[in-house]
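Below: the structure, in structure tokens.
Note that one protein chain is taken out, while the other chains of the complex remain in position.
A and B are the chain letters, set down in written order, and residue numbers restart from 1 in every chain.
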Amino acid sequence: MTNFAHIAFYLAGAVAVLATVLAITRLVAVHALLYLIVSLLAVAVDFYIMGAPLLAALEVIIYAGAIVVLFVFVVMMLNLGTQARETERLWLTGRAWIGPAILSALLLAELIYLILRPPLLGSLSGVTSPKQIAIALYGPYVLGVELASMLLLGALVGACHLGRSSLSETEVQR
Amino acid sequence: MTAIPMADGLILGAILFSLGLAGLLLRRNLLFILVSIEIMLNGAGVAFVAAGSRWGQPDGEVLFLFILAAAAAEVSVGLALLLRYFHRRQTLDAESMSETRG
Partner (left out) sequence: MLRLLWLVPALPFASSLVLALVRLPRRAVAWIATSSIAASTIISLLVAGSFLSTPPAAFAYTEALWRWFDAGSLHPEIALYLDPLSLIMMVVVAFVSFLIHLYSTEFMSGDDGYNRFFAYMNLFVASMLTLVLADNLLLLYLGWEGVGLCSYLLIGFWYRDSDNGRAGRKAFIVTRVGDTALMIGLFLLFHRLGTLNIQELMRRASEQWPIGSSAALAAALLLLGGAIGKSAQLPLQTWLPDAMAGPTPVSALIHAATMVTAGVYLIARTHVLYALAPQAQFAVAVIGAATLLMAGFSALTQHDLKRVLAYSTISQIGYMFLALGVGAWPAAIFHFMTHAFFKALLFLGAGIVIKSLNDEHDIFRMGGLRKHLPVAFWTFLIAGCSLAGLPLITAGAFSKDWILWGAYGAANGSTGLWVAALTGVLLTSLYTFRMIFLVFFGEQHSQVTYRPGNAMLIPCLVLAFLSIVGGYMKAPFASFLGTSLPWNSKVGAIPIGETASGGIAAAVFFLGVYLAYVLFLRKPNLTMAVASSRAGRVLHSLWSSDWAMDWLYDRLFVRPLVWLANSGKSDLIDGFYSGVAWLNKTAWRGASRTQSGRLRWYAAGIAAGSIVLIAVVLFL
């Protein structure tokens, strides 16, 4: 079981990384979203192995199930067509890669160096139950929960306002 | 039995975060920029969960829930704006919006 979990962890990690790489390089939005779902599912597997089953479920339900579906809806509404693919191809030239690649490679190197410095030891072993999480949420983090709910309410109102199709452009600008 | 080192979980988060950053900087399409932000948030979430798992405390997972809430809020407003922008300009090119040039 232990070895199996090990293998599964690294395998899922590799899948997540690979799927993410594919997601950010796709020319068609729907393809990218599908790879994103793969990446999120792989991360959910890793969450489970790391001892967070509740989060693994939430990752699948909310991230892959709700947020990405939202993206898919938007892609459907945009109805971009084949012209968009050609535009993306023009945009993703070799030269466009250099800057982002250097910056993110530098950041990654720094982060890994930071993580692998000697004092940071220990292993992923603790399992937390949904009950513990619920107690923590409504105990010390109750203020954060309130804030998160306010944030979501604000986002709801904002999205409703921006999304109203009858709204004329001048009203938005005001 | 040897458990998975905490560093490996954190490195996974770091890789995802860096990939998200690369996508953010690389893509000109606003939709992909939003996708990249989701990836970055997810990477940060992985790091939180790994840390929470290392200490056996629920705090990391609580913070992941907050990230989830923030991501949901951000993506709903962001996509609404994106739609409105597309209706006006018929494009999703981030380079086409430079009205805030100083």
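Heads up, the rule we're going with is that a contact is a pair of C-beta atoms (placed from the backbone, for glycine too) under 8 Å apart; a residue touches a chain by one contact, two chains touch by 3 or more.
It should be emphasised that the depicted structure is a prediction, and the values quoted were computed from it without experimental measurement.
Within the full complex, the residue among A:106, A:135 or A:150 touching the omitted chain is A:106. Within the set B:7, B:33 or B:51, the residue that contacts the chain not displayed is B:33. Within the whole complex, the absent chain has one touching residue among B:25, B:67 or B:81, and that is B:25.
Seen from subunit B, the chain kept out of the figure touches residues 21, 24-25, 28, 33, 94-95, 97-102.
Residues touching the missing chain, restricted to subunit A, are 99-100, 103-104, 106-107, 110-111, 113-114 (touch as defined at the top).
Methods note: only the chains that are shown with their structure count from here on.
With centres taken as mean Cα positions, subunit B sits 5 Å from subunit A. Residue ranges on subunit B touching subunit A, taken from their complex, read 1-12, 14-29, 31-32, 34-36, 38-39, 42, 46, 49-50, 52-59, 61-62, 64-66, 68-77, 79-84, 86, 88, 92-93. Subunit A makes touch with subunit B in their complex at residues 2, 5-6, 9-10, 13, 16-17, 20-21, 23-24, 29, 32-33, 36, 39-40, 43, 46-47, 49-52, 54-55, 58, 62-63, 66-67, 70-71, 74-75, 77-78, 84, 87-88, 91-92, 96-97, 99-101, 103-105, 107-108, 111-112, 115-116, 120-128, 132-133, 135-137, 141, 144, 148-149, 151-152, 154-156, 158-159, 162-163, 169, 172.
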